[in-house]
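Removed from the display is one protein chain of the complex; every other protein chain stays in position.
After this line comes subunit A, so read on.
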Amino acid sequence: MEGNMSLSLKVWRQSNKDTAGGFENYKLDHVSPDMSFLEMFDVLNEQLIEEGKEPVAFDHDCREGICGMCSMYINGRPHGPLKGVTTCQLHMRSFNDGDTIVVEPWRAEAFPVIKDLVVDRDAFDRIISAGGFISVNTGNAQDANSLPIPKDAADDAFSAAACIGCGACVAACKNASAMLFVSAKISQLALLPQGQAERSIRAEKMVAQMDAEGFGACTNTGACSAECPKEISLENIARMNREYIGAKFSSQNA
């Protein structure tokens, strides 16, 4: 081993969604400050395997901050202490030798625990299925440059589209609201001319699905945006509220 940091870890262990979980304490030595947080967990897991214990299950994939799969709630903050950084991009140099670090899964009724730090985020997929798209079958498209889009609109749409769907916004919110996630997609498509045809119905359907999944209401605390690893702006929630109210006023749906 190459590092000289020693850590105490308090990690949430839970067999599945139907059983109660609890914290386990682990000591970890020789941690290098150049390790990522997940690499530190790799080392912990190798240590557990050597001791004949089951390793900690955690979600992760790309380890470069873009897939949205990693999801640890570290010392009371989703993705840990840094602003605009996912857990996989968090490095141990952000901690000190001798620290105690508490690691929990996302906690929200709509995100049941699968095992340990792994939760089920299928609700997000179902919200997208409800309306987070433009209905254009393959082959329908016209030439890409036939529709000029002002750079500002394209840039704003891009900023909203940068959401990685990790669920940190839900985990950060005391109400477990999914408004930031939903509003990012509604905003992206409402800002683009291609999204206009379905603008109203999209807002209605996505919000209805969000409510059906059991996410809480928004009380404008702003924790979601503050903790978002992609720094998705709260403006999206304001825009979504306008879109939704506008859609409801003119709704054709009963």
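Structure notes:
By definition in this document, a contact is a pair of C-beta atoms (placed from the backbone, for glycine too) under 8 Å apart; a residue touches a chain by one contact, two chains touch by 3 or more; residues count from 1.
FYI, contacts and distances are computed from a predicted model.
A chain of this complex does not appear here, and its UniProt-recorded name among "succinate dehydrogenase", "Acetyl-CoA acetyltransferase", "Transport system" or "YeeE/YedE family protein" is "succinate dehydrogenase".
Check A:4, A:135 or A:219 against the missing chain and you find that the one touching it is A:135.
Contact with the omitted chain, checked across A:29, A:109, A:122 or A:211, is made by A:122.
The chain not shown here touches subunit A at positions 1-3, 15-16, 32, 34-36, 38-39, 42-43, 46, 48-49, 52-55, 57, 59-69, 84-85, 89-91, 93, 114-115, 118, 120-122, 124-126, 128-130, 132-145, 147-151, 154-155, 157-158, 161-162, 164-165, 188-189, 192, 194-195.
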